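Only a single protein chain was left out; the remaining protein chains are all shown in position.
Naming follows writing order (A, B and C), and every chain is counted from residue 1.
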Amino acid sequence: MILRVQQTAETVVAEAQAGAFEPILLGLIVLLPLIGFAINGVAAILAARTAERRRWSSSSHHGGSEGEADEYSNETHSVMDAEPTGVVPWTHRLPSLVAPGVMLLAFALAVANLFGMMGVELEEPIVRTYWSWIPVGELQVEAALQLDQLSLLMTLVVTGVGALIHLFSVGYMSHDPGYPRYMAYLNLFVFFMLVLVLGASFPVMFVGWEGVGLCSYLLIGFWFSEKANADAGKKAFIVNRIGDFGFLIAMLLIFVDLGALGYVEVFERAPQLDYAGPVVTAICLFLFLGAVGKSAQIPLYVWLPDAMAGPTPVSALIHAATMVTAGVYLVVRASTLFAMAPAASLLVALVGAVTALFAATIGLKQWDIKKVLAYSTISQLGFMFAAVGMGAYVAGVFHLMTHAFFKACLFLGSGAVIHALHEAMHATHSHADAQDMRNMGGLRRYLPITFATMAIATLAIAGVAPFAGFFSKDEIVGAAWIGSAGELPLSQASLFGVGGGTWMGMIAILLSIAAFLTAFYMGRLMLYTFFGPNRTGEAERQHLHEVGWTMSVPLIVLAVMSTIGGFFNVDSLVPIVNLFSPFAFGGDAALHNWLHPVIIGAEEVWASNTAAIPEVHHASWPILLAILVGVAGLVLAAVVLKPQLLGTPEETPAYEGNLEKVLYNKWYVDELYQRIVVRPVWGLSRAFYSVVDRGTIDGIIDGVLGRGAMLLGLSAGRVQTGQVNTYAFIIIVGVIVVLGSIVVM
Amino acid sequence: MLPLNAALFLSAILFAIGTAGVVVRRNAIILFMCIELMLNAANLAFVALSPYAGIDGQVIVFFVIAVAAAEAAVGLAIIIAVFRHAESVDIRNFSLLRW
Amino acid sequence: MLSQILFYFFAGVAIVSALMTVTRRNPVASALWLVGTFFALAAIYTLLGAFFIGIIQILVYAGAIMVLFLFVIMLLNLGNDFEPDFRGTVWKVMAAGSALVLLALLVRVVGGTESLLVATGGVDLVAAQVAEYGVVGAIGVPMFLDYVVPLQVTGLLLLVAVVGAVVLAKRDV
Partner (left out) sequence: MELEPVYQVGQLSTTGFLIASVIKVLIVFLVVLVTVAMLTLLERKISAWMQDRLGPNRVGPGGLAQPVADGLKNILKEESNPGQAHRVFFVLAPMLAITPAMVTFAVIPLASPLPTPWGLVEMVIADMPIGVLFLLAFSSLGVYGIVIAGWASSNKYALLGGLRAGAQMISYEIALGMSLLSVLFLVGNVRLPEVVWGQQQLGLWFAIPLSISFLFFWVSAFAETNRLPFDLPEAESELITGYHTEYSSMKFSMFFIAEYAHVLTVSMLMATLFLGGWDIPFWSGDNMLGMADGTVVGAAPAVWKTLLTLLAFVVKTGFFIVMFMLIRWTLPRFRYDQVMDLGWKLMLPALLTVVTVTAGTILALDSAGVAYGLVYGLVLTAVNAVMLGIFLLVLDRGRVLSGGYARQEKRAHARAVARFHREEFEVGHGAPAEG
């Protein structure tokens, strides 16, 4: 009788296997950003209310709609726009403490867990079940978190880089009227990202997956009063839906064929499926479709460049360091499944390599500093997919980690540049584009810290030894060469009738070219931004100055990490790389050893399904080639490009010649999509609307059902006399009938 | 112990009288009182059965009384509000919302 | 024996008062007869061993609800020039007929209950509870332990009713 509240005490499922290690406040890591979101959200609502009130009062004073433009304006004004009134309301002061605070706490907890975990040899993941989420028949989904080496690594990246970017945002966004709202979204994003990486089953991951999509949408369209920004948000959301559809199908297939959705169960049962069979291939392809959407690979990459409409720290956090890598994480997480489907894996690698090259070509001819970085991100994600597709999961994760460092650094650096230009242009009321590299030039004199950190990051992304990108990128390219020599398990697979070794050779070549182009366009970016004469304008030049400590500290930290990040995984078996072994952190190939329990499932699958592979031997020439390629790209840029000859946008056309035109217009892919997808869908919708909806369905509903219901209602309505007695009498008759039937029976 | 059947029959009789009243009267307040009568008839059945079926019956009667009090407060307020418009509590005046 | 006589006496009072409630033209008379019914019922509750319910019946029904009815009748001045509010003869016959049929059916349905219950063991469960917890406690203990959620909900309902009544009865809403 009494309704007892179900107890939701934590039940430790994997305690027996976990041995000595107990995760430290695992739930709190996830919860902290949510708490931050709640606090900042309240502040945001209150701030919006105050702003609304002020807007009303000011518009009634000025008698016009002038006030509206003040409150919601796009990045070109609002970053530094708010008048320095001297009094900062508490709704703007509180998030500056709360948002980075919760992130730092979460990072500290993650680090504490890391130290705890380093002490023990953890073979099985630790699963913490909090409550039963969807208990429906056979479908038993628990709200559970899973802590293993991979999710901890991702948590460290998310909270660590996230904390730095939150700190950067304090400086970058604190003058924006929507600052509390921004911080609330950012915290919410981190919460969902942590759910994504820490979830113990595909549905929980999907919650995070959708949540980060939502936050990405909210943040891309943060300055939603500008239609272009709102459209970019919508584009990201819709394109992601296509990927999510694939993820959902994959989940359904997994449930139908394996009868479970929790990682532990799924990967235990996965080997029961047919090796390279259609089922597991279909599952992997649909999972990959999800990953393609989220991680902006061909053909669903088009949303990411547009996503640069959001504030720059958002681009750094979401569209470079964390969310877009979720696809890579998904593939690594499901490595057991992908190992079962070699053809699908090869396709992943191929798509990644093609994307890497394709995006790199576009990056060559963009003038918007953030667009260059956006295409660079797509390209680097392509590297990661190429790696995980070839079965080099650790290389993919390694590149994910280093990329998070240097790409976040680059984005934040570009943010600092944009910020400085804004302030300058704002001071002189100039309306020039603060993101166009043709308006920059020679900034190293004005922004020394930014220049230094970005230069380090550029060296890292170009793959110059001994910066982070060198190790991770060369590991990927090296893996491709090894695979082409038939020394990877996937070399024995085949796709479209062509052997895996051949594919990998092609992938290696594609990636090498992409790496070369990467070095080139990054060199171009640095040259045009920081070297040559300054093109910002005479008046503006007076106002250029370095950014504040909240922005420079994250830059410095990230630059340091970009420098030393590669030493986490120095493999002494690889020639040339082994020269750096004395400086390696955590011993020989630390990341490989660390992540080994995560990918052991995939290795077991290969062991039982492929022929024994010969001993891997690393040749030294691929590494030399890679070094050469990176340095050559930079040198070529320095030689070919003449920043001193470059003019402002008015003086310099965006492109000269046909090839440049095609590259500048991004191979016309958006236009192509417009032709082959958007317009047909529009046409089809119109046809369906006029013929099926208005004609058929409305005809039936209105004409037959509607009229019929109306007639029925009009006739039956006569029974409704409005007299309570009559109703009572009818009820009594009903009671008599019921009682009578009881008695009769 | 008292005869159970007698109490239950009394409950049935009161209930029947209440229903007859609800059907035949037009004064909203008297209708209301007839409904209270029916509620009480049900209460009597609960109380009469509680020695056999446990104290729960009496607890439910307690709830019924509380709900009846709430119902009376709101119902009478509605009647007063309607009276202000129609100057009458005849339920024929309250049939505007049909159809 | 004495209690049986009392029971039949109060049962008679209840039936007669109920009939009077339904048949009086004057609302005040109806209300007072209803009070009579409630009194008789309270007495019967007490005879059945439900002391607390009996006293609550008087306290709440007779002491509060019916006073409220009387109050409204007098406030609206319905007691003085009351309208004839019976429906026509046809409806009277229908009402009486349906009430009789309902009565017959109810009697038929509840008639079998006693043997059933006595067969399952005619122990006076309430008396045992009263002996253990006292008159009020016998109801209070299950109410605050087993029925605590319905109790809270009822409290909420009462709050809503108070607010609703105030809002409805306000002259200018």
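We adopt the following convention: contacts are C-beta pairs under 8 Å (C-beta built on N, C-alpha and C of every residue); 3 or more make two chains touch, one makes a residue touch a chain.
This is a predicted model, so every value here is computed, not measured.
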item: Among the chains presented, those that the missing one touches; value: C
item: Contact partner of the left-out chain, one of C:Ile58, C:Leu125 or C:Ala165; value: C:Ile58
item: Residues belonging to chain C that touch the chain removed from view; value: 26, 28-29, 32, 35, 51-52, 55-56, 58-59, 62-64, 67-68, 70-71, 74-75, 79-80, 134-136
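FYI, only the chains that are shown with their structure count from here on.
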item: Mean-CA-position distance for chain C and chain A (Å); value: 67
item: Rounded Å distance, chain B centre to chain C centre (Cα mean); value: 7
item: Chain centre separation in whole Å, for chain B relative to chain A (CA means); value: 64
item: In chain C, residues with contacts to at least two other chains; value: 87, 91, 94-95, 98-99, 102, 106, 146-147
item: Contacts with two or more other chains, residues of chain A listed in rising order; value: 1, 725, 729, 732
item: Residue numbers on chain A that touch chain C, as the complex places them; value: 1-3, 725, 729, 732-733, 735-736, 739-740, 742-743
item: Partner chain C, residues of chain B touching it in the complex; value: 1-21, 23-27, 29-30, 32-34, 36-37, 40, 43-45, 47-56, 58-59, 61-63, 65-74, 76-81, 83-84, 88-90
item: Footprint of chain B on chain A - complex, ascending; value: 1, 717, 720-725, 728-729, 732
